[in-house]
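Shown here: the complex without one of its protein chains, the others still in place.
Coming up: chain A.
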């Protein structure tokens, strides 16, 4: 029997922001429906509504023409809808079969698990889709591609017919990608329907029947893939209105600070070369999985397992020399995962700011409280951080203010080179503007800055130069003011790339 799901006239607002505006979206058995859009276009919100994670303000959801209520993830799975997230929800120490049947185990007579029968049923499903995986293997021994397969099989075995996949290939090796696509083809043949969130144009045009583009909470294009082109999809993602942001023009006159030559790390990135000058802002952009964070780690000395050379201030850097050496050499790094790697949540704003300055604030063996106080006060003022007092515990601050504190650590006059990973991820517009200002100020001071950003508008707003990456390869380079947004998007999405 053919199944279909129709979302009609879906609206959703978060306070004043209209995240979804009268959205119609359908999906039919046996088809892959690709959902595309820039960050913040409303894709995730739409899928969260479908999955019962958040409630809609208005609109209806129909399964096979009958309106249904989906108000919780349990409701969604009762309708046969499953979400496969990037963070897996598996139990590492249990086996493949143990995970798939977790919470609804098969039993022999009495309390004993029927492991054989569970494994047999899992094997049957794996065979049906031509997959080779041992049902008795513990999850911890699987790679991310295999874990994904387990998640999908689990969804299929709980009678799901609609699977939502959020950027499923971002953590996969080439081999695993091939296997996933084959799996998806077989699922289609079995009448399973898939909503496929991705930016990779070759992938989308390779496996999807329908492609829908969202922008600013609305559907701007919905076509059969056979009747549209990669370029048309890219063009609708950004629209025609060009932001009239004019970056203050500046000549990059500084000497070369960092030189990266032929950097290669097997699957992460290949043959990457670039320079960063003093006072220059170089932005690397791509999709998740493009290899930029791994590159940043190599430059900062966290990872020494690569080929090629990195030269800093004219001298070659020893691979994997560690962050302590990097910092004493005048390098800084602000990570994308602030809560995990950036801040010490139990400490106060003061202690978080002062941390990297403690070494320099020692007077006769004890910390110079007054000097620290000065640094802290200046840092809070310079970054316009909003905190009730320097004694406030940092975990109570908003994301934007936490990020500013992470920055303030590097307002050290000895800083020469700063690496920023997704500097404005998850923070509000006002804090963004403050952070852009801090970055510009640092560059003004002659600091070389390397940024990784996945947001195309931010890339264009900040960069003196842009390098686009696709699956670990550098695709193209753009120099201010010749930023061609559509071309950049096409390059990072792999349009025209051999696949």
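As a convention for this text, contacts are C-beta pairs under 8 Å (C-beta built on N, C-alpha and C of every residue); 3 or more make two chains touch, one makes a residue touch a chain; residues count from 1.
Note that in this section contacts and distances are computed from a predicted model.
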Choices "Ribose transport system permease protein", "Acetolactate synthase small subunit", "DMSO reductase, iron-sulfur subunit" or "Transketolase family protein" - which one is the UniProt name of the chain not shown: "Ribose transport system permease protein"
Given A:92, A:307, A:341 or A:377, the residue that touches the chain left out of view is A:92
Which one, A:115, A:137, A:188 or A:313, makes contact with the chain that was left out? A:115
Where chain A meets the left-out chain, the residues are 73, 89-94, 98, 102-105, 107, 111-113, 115, 141
